[in-house]
Structure formats: structure tokens, C-alpha cells
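Take a look at this one; I'll ask things after.
Note that one protein chain of the assembly has been removed; the remaining protein chains are unaltered in position.
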Amino acid sequence: MTTRTSRSPRWPWVLLAISAAVAVTAAMVVGPDAVQGQLSRILYVHVPSAWLAFTAFGVTMLMSAMYLWKRDLAWDRRAHASAEIGVVFTGLAIGLGMIWAKPTWGVWWTWDARLTLTAIMFFVYLGYLALRRTTDDLEARAKRAAILGVLAVVQVPLVHFSVVWWRTLHQPPTLIKPEGIDMDASMFVTLMVSLAAFTTAYVAMMYKRVELARLEDELLVAERSTDGPVAGAAVSTPSIDGGA
Amino acid sequence: MTVPDTLVELSDVAVSAGSTTILRDVDFTVSSGEAVGVFGANGAGKTTLLRLIATLVRPSSGSGSILGAALNTSDVIDVRPAIGYVGHLPGLLPELTLIENLQLHAKLQRRDPEHARSALASVGLGGAADRLAERCSHGMQRRTEFAKVLMAGPKLLLLDEPHSALDQDAVDLVDALVERTVGAGGAAVLVSHDRPSVNAVATRTVEIADGQLR
Amino acid sequence: MPSAEQWNWVFLAYAFTYVVLVVFVASIAVRINAARQRLGADE
Partner (left out) sequence: MTGFWAQVAVIARTELVRERRAGQVLWITIPFGAIAILLVPIAIGTDAPMLRRIGPGLFWMVVMLFGVLVAVRRSSLDTLPVRDQLALAGVDPAAAYVGRAAAAFVLLLAFEVVVGLAAVLVYDLGSGLLIAPATLLLAAAGLALLGTLAASIVSAGRDGSALVPLLVAPLSVPLLIGATQAHEAFELGRSSLGWVLMMVVTTVVLAIAGVLSAGPLQETG
């Protein structure tokens, strides 16, 4: 009754190993920024992780919408996988932002609009993951998570807009922003290489995480059908009275 | 509304929740004037079958119609007021009194709530009308459910374990309700694990096991 | 800030990135193995 899950492919990991090696080398040898000095090298991990965090959540929204349309659990598993990876990259981006902020501005945290929004997103999707833990009914879980995934679509732009408007009134943008770095061609190329390596990491993780989601679903089904009276696709057997 | 001759028609219907199949290969027809008893062990799919007929569960495959409205379409909303469903557990709001529960139901169906008190009296709860539902016994709550059905006068009566938690008076009342509905050209489906109690009123019986009728 | 100290922060950032991503991938692998084992035990 349980279809053996095929293992996710190996090629993304090979590609990741190569691209990560190239990206780290490039990030270490490229010339330092005139203003930021060696610290500018943090750019090559901070910006890609922030970018991927938002991409991952975007994928979650798309997959949620696909689930609501098609009602196929495969879309739900992709939404789930992407959300979890997104939360990890969001945490990474926030952590790296802090590591960059401390030597640059002397504080771990600034109320930059983008940083604030990232932190809020972190909690929105933490809530999404928590919601998924509240029921074992695959369909109900998928539907509820998808509705929250789409609710985030409509609400997050409002959060973004309100935060940006709030900060523009309260904080004149005097600080050096990461994206304020005057980027020459070699830095830009390095950033792109790094972005490619991070995206490869995302793809490789997606394959693995979707495989895990599939296994977990199979496990739930298997555990349910061994104690339930009506097995998934099993040959029906005469029921013993009170067998439930 | 006009009642079609065939009140329930299910053909090759399956119901699954998640990846578990609860009902499958269900072919089931109930005609006007019938009271069908459905027997089966706990977990055989009785309650799901009843909720399927009550349009509360969607079939995952197959087709069917209830009171002439095709399942899985929005037409079922129009026929719901003609369905009298009494589930295994009472569906009363605990913080409302018995009479308020009946009035709420009537108002939601846009019917006159005036007969609520006499309906309660006819199930022997005239004296408890203003008691909060949460302070009533399980049996009293079930009687109130039957009063709700009595007020609505449904064409299709769906009863889950109709005699559980009821004393003999109430059992007779339920049986009379079934006979009255069936006599008026309606139909009833009664599911139970307790064969003798339902045999008395059923005009026909079927068995359900492992989610299949036989 | 002297260049050497800046390099320390850079290494901290890269080490942090490495640890977070490796721990996450490892957690997926561990969970996959656990699920496979339990599925195997069921059959």
C-alpha cells in the first residue's frame, strides 16, 4: 500500500559543492570595498540569504495557491518545504545582518525598514510551521496552511508598506546601507556567483525537504491504516465486531 | 417543495479523509415511503454514510443526489432545510437554554420561532425549556434535537443511533416521528449497531462493513 | 577598525552561514532516515 518513495537526486549537491567552492573563493579574493573595507565581504552571504528567504516565501505562496486550485497534496508538500527553508534563510539573513551591523554601526540591531520587515516575516512563517503541527489530517492541514500562505500574500505587502512609511518618518537614512556600497564590476560578479551558489543550495534543499515531507505523509498514512478499521487500498476483510 | 420519488440516490460513491478510505463502492437508493435501517459495527462507516446523505460530507468520487439536488453542487444548500439530521452527539449550544437553541435554529432557517415551546412540550421538556443546555442530561439534549426536527417537519429523516440515551417514552416518540415522516411520503434512514431497536420501524435493512454496503 | 579585526567579523559571518546551513541539511537527513526506518518497521 505504501509506495516506496524515490530518493531525491544527487546532482544538485554536486553542483552546490562546485558553486559554493567558486563563490567562497571569489568572495575571499575580490578587492575590499573602499568605505567598508574587508567587512564588505559579508555582503556576499547576507544579500543572497535575504534574497532567498523572500524567494522561498514567494514559492510557498505560489504552491499554496496551486494547492487551493488543484487540491493535490504534492503542492502542499512543496509549500511546506519552501516555508521551512525560507525560515532558515530568514534566520540566517537576520543573524548575518547583526554580525554586519555590530562592527559597522556599533549595535546589533537597527530599525531599518527592511530588517524590521524580515523579522516580522520570520514570525509569520514560524506561525505557518506551527500551524502545520496542529493536525495530522493531511487534507485539513494542507487547506489551512494554504489559506494562511495566501493570507500572508495579501497582508505582507501591507506590513511592508506600513513599516517603510513608519521608518521614513522616524529615521533619516543617514547610515551606510549594505546596498549603499558603491559596487564595482568585480564585486557585482562575485555577488552574482554567490547568489547562484545560494540558489543551488535552495534547490538541493528543496529536493531533500520535499522527499522528507513525502516520507512523513506516508508515515502518517501507514500509521493510521494499521490501526484503523478500513485500510487504505487493502483487500477488505470481514470486520470483527467492535474492531474500531 | 415537491418531493421526488427517489429521495436518496448514491451511485458508486467513495468518501476518503486524508488518505484513508471511509466509504467505497456505495450504491444506495431510498424511495418515498421507506424507512431504511443500516447496521454495522463501530467504525464501519455508518456515521459517515449518514453525514454524506445529509450533505455534510463531500463524496471524493462517484455521484448522487439528495432530494433531487446533485451532490457536490451548491444545489444541496436549497434542500438542507428539508433534511432532519440527528447526530450521535447533540449539536446544541451549551450556553443557550433549550428554547433559545430551538429559536436560534428556526431563525437561521427563517422560520417562525413561535412553535418552539410547544415542540419542547411534545417531547416532554415543557418544564425545562428555560434551562441552559449545558445543565441538561445527554438524554434531554437528544430530546431537544428531536423537538428541533419536529418543528422543521423534514422530508428526509436521518438518525444516528436513534434510540441511544432515550427512555421508552422518547423511543416511542422517535418511532412515531419516523412513521409520520414516512407516511407523509418522506423517507428515513436510521443507522445503528443495535439491530432490534431499529427493526421495529425499518421497512428494509442493509448492512455496512468496512465502508461497504452489502 | 583594523583590517585584521574586520577579517574576524568576516570569518564569523561565513562560519555562521556554514554552520546554519550544514545543521539544517543534517537535520533533514536525520529526519529522512528516521522516517525511512519507521516506515520499514511498519512493513
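Brief remarks follow.
Labels A, B and C are assigned to the chains in the order they are written; within every chain, residues are numbered from 1.
The rule is short, and it goes like this: contacts are C-beta pairs under 8 Å (C-beta built on N, C-alpha and C of every residue); 3 or more make two chains touch, one makes a residue touch a chain.
Quick caveat: nothing in here was measured; it's all calculated off a predicted structure.
Note on the chain not shown: across the whole complex it touches A, B.
Screening A:L73, A:L148, A:A197 or A:V210 for touch with the missing chain picks out A:L148.
Residues of subunit B in touch with the missing chain: 17-18, 51, 54-58, 77, 80-81, 83, 85, 87, 89-96, 100, 104-105, 107-110, 132, 148. What subunit A contributes to its contact with the hidden chain is residues 68, 120-121, 123-124, 126-127, 130-131, 134-135, 137, 139-141, 143-144, 147-148, 150-152, 154-155, 158-159, 161-163, 165-166, 169.
In this section, only the chains that are shown with their structure count from here on.
Put simply, the C-alpha centre of subunit B and that of subunit C have 56 angstrom between them. If you average the CA atoms of subunit A and of subunit C, the two centres end up 15 Å from each other. Counting partners per residue, subunit C has no residue that reaches two or more other chains.
Subunit B makes touch with subunit A in their complex at residues 17-22, 41-45, 209-212. Residue ranges of subunit A in contact with subunit C, taken from their complex: 2, 24, 27, 37-39, 41-42, 45-46, 49, 85, 88, 91-92, 95-96, 99-100, 102-103, 201, 205, 208-209, 211-212, 215-216, 218-219, 222-223, 226. By the touch rule above, subunit C contacts subunit A in their complex via residues 1, 3, 5-7, 9-10, 12-14, 16-17, 20-21, 24-25, 28-29, 31-32, 35-36, 38-39, 42-43.
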